[in-house]
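Note that one protein chain is taken out, while the other chains of the complex remain in position.
Right after this comes chain A.
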Amino acid sequence: MWAFIHKLGSPKWFYAISARLQPWFWVAAAVLIVIGSAWGLAFAPADYQQGNSFRIIYVHVPAAFLAQSIFVSMAVAGFIFMVWKIKVADMAAAMMAPLGAAMTFVALFSGAVWGVPTWGTWWMWDARLTSMLILLFLYFGVIALRGAFTSRDSASRAASVLAMVGVINIPIIKYSVDWWYTLHQPATFSVTSRPAMPMEMWAPLLIMVLGFYSFFIALTLMRTRSEILRREANKRWVRELAGEVS
């Protein structure tokens, strides 16, 4: 197991293994998102209270899940980098940050647009919305911090520390709907209880969530491969690879 992790931690091995994994995640993402979108937009029944505006849930919830999961992944990768000095973990953390910021923006934007017909307002300074806005700023902070150092190692360590500290915001987002009075409805999915929605409504949502996760994995594999080429451009195996490609 340890030998495997150390091999995976070597950029050359990661580059080879990710090449084989990547296509499966792209295919899964495309199939799941296409099926989930068609089902959610055209086939799921309209909500008896919200009508068709509830179809925003099929982009809002997957984006919000990813926004939080990507930040946790970044913190875990930062921890692995700081403790075991595995560079690939730092490269992956750097490459997933922009997608995390984009997904946080999607969650906030789709939520605001959904709020207009449902709550009569697009924004409220309540716990859930505010903690998500803080998440967006944390992403901006991590991305800006990487660009703020001339030494790559300092930048990586600073970004790792911010990700590990900022991850405290994640349980705050999760429990904000329970701890404070808020307009936002409680969690849609729960591990312990059955969904409150009928199957025709939650099945496409589950498919979309899985599709978004596959997309995240596929994109992170692809971009980490690019980052390996960028950072290891002077390594012999990368130069040989470039020679073969040309």
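What we mean here is this: a contact is a pair of C-beta atoms (placed from the backbone, for glycine too) under 8 Å apart; a residue touches a chain by one contact, two chains touch by 3 or more; residues count from 1.
Just so we're on the same page, contacts and distances are computed from a predicted model.
A.B. asks: For the chain that is missing from this picture, which UniProt protein name fits: "Branched-chain amino acid transport system permease protein", "U32 family peptidase", "Heme exporter protein D" or "Collagenase-like protease"?
C.D. replies: UniProt protein name of the non-displayed chain: "Heme exporter protein D".
A.B. asks: If the hidden chain were put back, which of A:Ala144, A:Ala196 or A:Ala242 would touch it?
C.D. replies: Only one listed residue reaches the unshown chain, and that is A:Ala242.
A.B. asks: Tell me which of A:Leu32, A:Leu99 or A:Ile217 is the one touching the absent chain.
C.D. replies: Residue touching the chain left out of view: A:Leu99.
A.B. asks: Taking the full complex into account, find the residue in A:Trp24, A:Phe43 or A:Trp84 that is in contact with the omitted chain.
C.D. replies: Result: among the candidates, A:Phe43 touches the missing chain.
A.B. asks: Can you list where chain A touches the absent chain?
C.D. replies: 33, 37, 41-46, 51-53, 55-56, 59-60, 63, 98-99, 102, 105-106, 109-110, 113-114, 116-117, 215, 219, 222-223, 225-226, 229-230, 233-234, 236, 238-239, 241-243, 245-246
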